[in-house]
Structure formats: C-alpha cells, structure tokens
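In this view, the complex is presented without one of its protein chains, the others remaining in place.
Labels run A, B and C following the written order; every chain starts at residue 1.
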Amino acid sequence: MTVTPLVRVQLEDFDAQAEAGHLTEGRRDVGALVTFTGLCRDEAGTLSALELEHYPGMAEAELGRIAGEAISRWPLTGLTVIHRHGRIRPGENIVLVIAASSHRRAAFEAADFLMDFLKTRAPFWKKEHLVQAEDGTGEGDGNRTSAWVEASTRDDVDADRWT
Amino acid sequence: MTVTPLVRVQLEDFDAQAEAGHLTEGRRDVGALVTFTGLCRDEAGTLSALELEHYPGMAEAELGRIAGEAISRWPLTGLTVIHRHGRIRPGENIVLVIAASSHRRAAFEAADFLMDFLKTRAPFWKKEHLVQAEDGTGEGDGNRTSAWVEASTRDDVDADRWT
Amino acid sequence: MNIRYFAWVRERVGVEEETIEVPASVATVADLIAHLKTLDETYAAAFDEEDAIRVALDQVHVEADTILGDAREIAFFPPMTGG
Partner (left out) sequence: MNIRYFAWVRERVGVEEETIEVPASVATVADLIAHLKTLDETYAAAFDEEDAIRVALDQVHVEADTILGDAREIAFFPPMTGG
C-alpha cells in the first residue's frame, strides 16, 4: 500500500494533535509517531516577528518531493508536513512534521531527514522584524529594523548526513 | 538554568498536546519540539491487549536517571517522559517523550536517545494477551493465549549508538 | 520567459515577476544570468553575488549549467531559510 503524504502551506496555525490523530485513528499498525514542531524563538527579546516569504506552487511541490523521498526510504504508515507563511510572532508555530511507522527508528529518521531537507530545499525565506530600540515595543520601518535571515552552513552539513 | 525533567508513570492515558503546551507556553526560547508517541500495535489482528508490568519506584527513578543523562548531554529547555502501565489495547498510547530545545538537532537526538535507553533500561515488561482463535473476540486464560514479549537485540544495538 | 524573484533578490531587482524575451544566444541558466547583468545596473547589482543565488526552472531546483529548453518559468532566490 502506497502512503500519500499530506503537504500543506498555509497562513494560519496548525493543530498538531488533530494532525497526529489523522495518522492513527482507527488503525492498529502504527507503533511510533514522531512529531517535530518548529517554533519562532527570540531569546534576546529583540524580535517583533518573522515574515516568511515563500514561492507558491514550488513550496508545495518541493515539500511533496521531499516527503515522497522519505516515503521511499522508510517504511512509513503516514507522513504530514505543514509549513506556515506570512507573519509569525515569537512563540508561534512555524512548521510541523509528523512521521508514523510501525517502528520507532523509521519514524525518527524520516522526521529528521524531512526537516534537514526542508531547511535546505523548500523555498521559504525568513525576514526578521526587530522591535524598535527606543521603547522596546513598537515596530520600525526605518533602517536596520528588519533583515533577511542568512542560511546556516550547519543546515547543509545536516542535509549531507543523508547522502 | 538547570532543566528539571517531568517524569510520570501512570495507568491513565496522557495528553500529548497539553504536555507539549507546558514546555512552550509563555516562552520565547523554544525553537524545536520533538515528540515521540509509542502506541500499541497489532497488524495481525490477534492481540486483545498488552499488559504492562512495571517496578514501582524504580521505573520512575530509572526514567529520571535517563532523562537527567539526556539533559546533561544536550542543551534542552525542557524534557517530559510519561510511561503507562496496566492494560493497553491496540491503538492506545503507551509512552510519550517530548524534548524541547532552541535547536532541532538537540531535540531530535535527546528524544531518540531517551527512547533507546528507556527500551533497554526502564523496568517495564510487556505481556501479550491474544484474542481466542475460536470466535476471534473473547479472551482466553488457557494455554498459549498470553506470552511475555521478548527483548529485541535491535534495541541493544540502538542503545549502543550513544556510547 | 517568465522570471520570478524572491527575498533579497526580489528586493534588489525591484519586481516580483516579469516577462522577458530570451535572445537565441542564451542556452543555459548561467547564460541567462549573464544576459540579465548586461541589461542595466540594477540587474548587475542584484546578480553581483552570483554564487549566493539559487535557481528553479519550472519550480524545480537546477544548477547554473542547466539548459533552459522550453521551460516557461525561472526563479532566482537566496539560499532557503524555512523550517
């Protein structure tokens, strides 16, 4: 039986519990569910929000290709990938990956693989909007109050683990 | 800041979403949440239920030691381990591990490590109660209708990855 | 051919999307970039860090030596930072 991944790119938040439920309800063959949730963080307290730009059409297509690759590599019973776009504030969800399998190693490896490839291959770009230095609450449009996040070489190293 | 893991051994089911919420709510330093849910499976349709025996006191203590080891190895912001005991039917939850961190690699590795060590070191034992061959619904007390699950050498191999 | 730009490439070029006539001499992705750089200062500046720009042809990642063929859409963007 071929598994069809669920892939969505959306503005609104997702419900991890409901998505996990879709992969397990009424089934007896799922022994392991690995869920990855990526959140917008801001240890320094300087971030007002992230703006996630994406390439509509290609984003869904590329996530689908990565998900298909995961399904061909591991014996999964289900796979879900949801990536948000638009404005996301610290503490909010960005991305959800759920891999379901009979066995835990397949579920762990597939979710890990999917995140590594998503990071380096899915057409999304983060721009940081900073809080204004003056009062710490407002949001600036002027110079140096927003900047594109630079790609990390660490992400390339992670993705290379799977080749 | 030292992270204190949440460790629970309980009869009742757990709420993965609520537990994940406890690790993220009101925080801005959590970038990655990896959740592992282990479920009772039964592809063959021959299992009536699993009975999970545990060593009260040591089960909590050993899970706490494994969780402490994970916290010392990876920069986590939070860690939750909940293991059920008693009678568990196919499709029901058995175990929940949630690792929270600023970075996804730490969260993935800590959850993976925790499951590997939990499998080989936490004092839990599974007994399978099979459905009766005759009508396929009842549950037998006679010969060959229940059996202890044997430990898998695969689990030892998995645990050895971390040494 | 339809060209799309994303993130800082889009900001530097100044448009999200445009349609251009591709000269017969342009065969590969690299040829097209070289051609765009000759058009004016804006393109030349936008494609100055050529190694930092990724390319998709009809929504599939490609390399600089890929032949454009009869692709209808090409996109230029920085390394991706989703997830």
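In this section, a residue touches a chain if its C-beta (ideal position, glycine included) is under 8 Å from a C-beta of that chain, and two chains touch if they have at least 3 such contacts.
On a predicted model such as this, the values are computed, not experimentally measured, just so you know.
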item: Shown chains that the omitted chain touches within the full complex; value: B
item: Footprint left on chain B by the chain that the document does not show; value: 38, 52-55, 57-58, 61-62, 83, 94-95, 115, 118-127, 148-151
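Quick note on the criterion: only the chains that are shown with their structure count from here on.
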item: Neighbouring chains shared between chain B and chain C, ordered by label; value: A
item: Farthest-lying chain, centroid of Cα atoms versus that of chain C; value: B
item: CA centroid of chain B to CA centroid of chain C, Å; value: 49
item: Euclidean distance of C-alpha centroids - chain A vs chain C, Å; value: 26
item: Multi-partner residues of chain B (each touching 2 or more other chains); value: 104
item: Junction residues of chain C - those touching two or more other chains; value: 83
